[in-house]
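Could you have a look at this structure, given as structure tokens, before my questions?
Every protein chain except one is present and positioned as in the full complex.
Then we have chain A:
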Amino acid sequence: MTIYLPAGWTPARAAGKSKVGFSQCTTLEPWRVQFNKDIQAEAKNHPDIDLIITDGQDKTEKQVADCDNLIVQQVNVLLISPKESAGLTGVVEKAIDAKIPVIVLDRNVDTKRITQFIGGDNVAIGKAAGEHAVKLLGGPGKAAGNVVEIWGGMGTQPAHDRHDGFHAFTDKEPGIKYLLNNQSGDWKQDKAYDIMTTALRNNEKIDMVYGHNDPMAYGAYLAAKDAGRDKDIKFIIGIDGLPDEGVTWVSKGQLTATFLYATPGAEGLRQAAKLLKGEKLQPVITLPTMLITKENAPDILKKNGLL
């Protein structure tokens, strides 16, 4: 169990240790929790680094205050995963002005004055999901079936990227029909469950569900299961690939596949360590995705100590 002490409470650091501050935007979502776990696990490999994590509690103004606080503490490197771009740009520039290098994780800010950006590519992941979907539905040119797509937050960039990437492949297939029109599950399992319940009532034939994240795909699976139709809907695809969520569900055969949206936690800290040793960093690192199916899911679970 992690306790997020107010940063002022950390004990005086040992001589020669560097301070790395990480401003996380929220810890209310499982993906963010995994993100923090990853960065903490990596921190264990760097005994010369003191890692300070702050929790922005899903509020821009709280996260700005967190960053201000880290700047005042004169951290050697600032890692930040912004809640939103515009609101956090100012404080990132302030850190740069204070000669603190800034590594931006997952979502970017509206300024070129950053040291490095590390993040996944949602469009690429959406494309991978779309390519896989076409394959499952009969292959290019022959793919056919009714697809239910459950959106994440309608106003969020990742949802639009995951949508656009998916459709880049599936729109070429005349046999694929979409049953829902922009239905948002708000990234939540319970909302997706209710949407899917109605979709099942409304449509006698559903072949595939594409959820913008795993919890929503799982919620759709539960709805299908409760309606006794989980066997008819063969392909349920999610995105995120957290070990204790998506990967577990895939290994149990409840989801057909999921695509890893890796957290930039571990990589972020490795890059910070490089920077502290005086190495130069490349401006952008894009994290690769990975297809997780029933074949490779057990290995991932083993690696994470869940099997």
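The criterion applied here is as follows: contacts are C-beta pairs under 8 Å (C-beta built on N, C-alpha and C of every residue); 3 or more make two chains touch, one makes a residue touch a chain; residues count from 1.
Just so we're on the same page, contacts and distances are computed from a predicted model.
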For the chain not present in this complex, what protein name does its UniProt entry give, out of "ABC transporter permease", "Ion-translocating oxidoreductase complex subunit C", "Quinol oxidase subunit 3" or "4Fe-4S dicluster domain-containing protein"?
"ABC transporter permease"
Among A:195, A:208 or A:275, residue touching the chain not depicted:
A:195
Contact with the hidden chain, among A:222, A:250 or A:273, goes to A:222
List the residues of chain A that touch the chain left out of this view.
1-4, 27-30, 32-33, 36-37, 151, 154, 179-184, 189-190, 193-195, 197-198, 201-202, 204, 215, 219, 222, 226, 244-245, 248
